[in-house]
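All protein chains but one are shown in place.
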Amino acid sequence: MRFFAMSAVLALAMVPAHAQDGFDWRKHDGETVNLMLNNLAWTQQMRDRLDEFTTKTGIKLRVETYSEEQYRARLTTLLQGGSSDLDVFMTLPSREAPLFQANGWYADLTSLLKGDATDPAFEYEDFSQALRDSGVVGETVTSLPINVEGPLFYWRKDVFEKCGLEKPANLEELSATAAKLKECDSAITPWAARGLRGTVGYPLGGFVYNSGGDFKDADGKATLCLPGTIKGIDLYGSLLREYGPPGATNHTFTQVIDLLAQGRVAMSNESSNEFSTLMRYPGRSEDIAVGVLPPGADGTSKPIVINWSLAISGKSQKQEAAWYFLQWATGKEVQNTLAQNGIAPSRVSVFNGDDFKAWASESRPRGEWLEALLEISQTGTSLYQTPTLTRTPEAREILSSVVQQVILGQNDAEAAACAVTEQVQALQD
Amino acid sequence: MDNKQRTLLPTVLFSLGAIIFMSPILWMALSSFKSPLEVTAYPPSLVFEPTLENYEELFGRTEFLHYTWNSFVVAGLSTLLGLVLAIPAAFAISWHRMVWPATVSLFARMAPGTLFLLPWFIMFSNLGLSGSYTALVLAHAVVTMPLALWILLPYFDGMPREVVESGQIDGCRGPTILVRLVLPMIYPGVVVATIMSFVFSWNYFLFALALSGFDTKTAIVASFNFIGEGTTNWGALMAAATVIALPPLVLTFMVQRWLVAGLSFGAVKG
Partner (left out) sequence: MPHQPQTGQTAMSVRWMMIPAVILTLAMVVFPLGYAVYLGFGGGSPATGFGVANFQRLAADPSFWSALRITFGLFLSALVLQLVLGTALALLLNRYDVVRGLVRTAILSPFMLPPVVVGMIAIVVLDPGLGAANWIVQSLGFAPLLWLASPNWSLLVIALIDTWQWTPFVALIVLGGLQSLPARVYEAAEIDGAVGFRRFWHITLPLLGPTLLTAAVLRSVDLLRFFDIIYITTQGGPGNSTTTLNIYAYKLGFDFMDVGYAAAVMIVLALLVLGSVLFFAGLRKRVSW
């Protein structure tokens, strides 16, 4: 997939020099829009800027944020209960778009995009193609991407130098590197990554694809029982088993990042969203390096890249006012500001823009981070579990259980991965 | 056993018990004064420079004060509602020596809370009450009412029937007898029931997750907001946990003597 393949020149050519002032941002002055947001770095940055929207449009915003588990429980309840109190919510298209669309939970953005409720300067086409596509179900636009993200390879430059090591050239060298790290510096844990149920697929996906694996066979039938897939699962699980911190099967991003930030882990494959957090810890902006996950032995590199999006509830009574919020929140101006606070933008013009580049050039890690995001957005894929239309969460659960068996040494990767074949096929529509 | 031993053994035992029961709570409170980076430091820092930054984050950058107030409103009103319903019911059950109502009310506590979320949400949405204090108070009354009933029953049972009968002779009706004659005699039970109801309502998490709205979110639901990709703040989380734990702890301290006497749940009666 090519996210930001368009050249900056082309992107710039699509932006009118000055947005037409004909668009009436104050059409819904005095209305109130309810937002429900998952607690991400994006959300934290936006909270401080929501007043700007109210000043611009006169539309009042009421916001509630929850951490992901609670967010999902509440969102599911509100949507299943057909609540009209909900106008705008955050959605993870790669996980839930087909299901939500099938249930009628998304408002149709296609007509809003075409109608005169859209600022001519908005430019839907400015979102990179693949990110746009993530929110399209059938022919319908259901959501707009707010960011681009993916797991990245973080490693401790200083420790590597001390031990005379380089960034592993491929995934299969990872274990050897970890072994050398363990020998060279016993105070540091060589590797950390997610092991908690339901969270494993995201950092694991790159291991599977780079090892030549997939989540379906040549006939399109769902399976984990392929040589490359087994290899990827084995690499991921063995690394955590042999070189990971104790208790990895309960770890998600919080623990992984804690360990990395406190300088207790030498390598990890963790979300690009955590980059800014890491940089806040003393010393890390000097000694952390970041890049794309090493390729497979044959050079294959197909990392995971996804996006969070904003959607309007199908039951919302204020869809047009909500649409105004979406336009503003995903617009160029806001994305440009957020980009300079470490939120990777979904718009080509912002990603390739001078401001973001200037921000990234201010420090070595920022530059590496931008490079890595650019690369994964060109070579990555958003599918990291059995392809299903509506049962993705279950697919992720099954995948997690397979990986946990390997981490815990209860089963070898092949036996664990092949034992669930019937289960994963049952999920395919 | 000489006198010294007599006081030494219990002192040691109870100090040990107090340490076991109290140290996790103290650890939480201590952590809330560490910088966010220090909370999960290993080895843990015992000596550190205390900071108020977590509390500044909690009350300055989020509306935690407002959420805490919501918790007080919901816990307070649901306790009141629970007692207003449970006191007359317990009086009637005890006077008529009924057995089944107590068991039935316990049934309200038997069903898993997750089972209630969606039906209640649909019910309150249709009544136009979703996100209101009313919905939360009614939901929490399902927790407080049976609890108060179970605590109060033994007090009513332990009261001499003659008290009620003397009221009857004076020509008083049921409610008057309850308020004038019975309640003054069993007020320790009412105090214990009030405290326990308040604490259990305060502590309840799941119902508020589904039923609260923008303005009625409770502190316990809001406390999770300090976990998130790129935003996790252990320090603020520990500060939130400490703030939430404080009212139950203060209440426990205030009424500990009565709790010891008041939580028999009818166990001592045959």
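Letters A and B mark the chains in the order given here, with residues in each chain numbered from 1 onward.
The rule is short, and it goes like this: a residue touches a chain if its C-beta (ideal position, glycine included) is under 8 Å from a C-beta of that chain, and two chains touch if they have at least 3 such contacts.
The model shown is predicted, which means the values in this text are computed figures rather than measured ones.
Here the chain not displayed is in touch, across the complete complex, with A, B. In the complete assembly, the contact with the undisplayed chain comes from A:A73, out of A:L50, A:A73, A:C184 or A:M279.
Contact with the chain not shown here comes from a single listed residue; of B:L80, B:L118 or B:V191, that residue is B:L118. Taking the complete complex into account, B:I244 is the one of B:L58, B:L77 or B:I244 that touches the chain left out. For chain B, the residues in touch with the chain missing from this view are 7, 10, 13-15, 17-18, 20-22, 24-25, 27-28, 31, 39-40, 42-44, 81, 84-86, 88-89, 91-97, 101, 103-116, 118-120, 122-123, 138-139, 141-142, 145, 149, 156-157, 160-161, 164-165, 168, 173-175, 178, 199, 202-203, 205-206, 220, 223, 234, 237-238, 241, 244-245, 248-249, 251-253, 256-257, 259-261, 263-270.
Residues 69, 72-73, 76-77, 80, 99, 189, 195-198, 245-250, 255, 258-259, 264, 391, 393-394, 397, 401, 404-405, 408, 410 are the ones on chain A that touch the missing chain.
Simple rule for what comes next: only the chains that are shown with their structure count from here on.
Look at where the CA atoms of chain A average out and do the same for chain B: the two points lie 40 Å apart. Interface residues of chain B facing chain A in the complex, by the touch rule stated above, are 37, 40-42, 117-118, 121-122, 125, 130-131, 209-210, 213-214, 217, 221, 224-232, 234. Residues 34, 38-41, 43-44, 62-70, 73-74, 77-78, 80-83, 85, 253-254, 257-258, 261-262, 264, 271, 273-277, 281-282 of chain A are the ones touching chain B in the complex.
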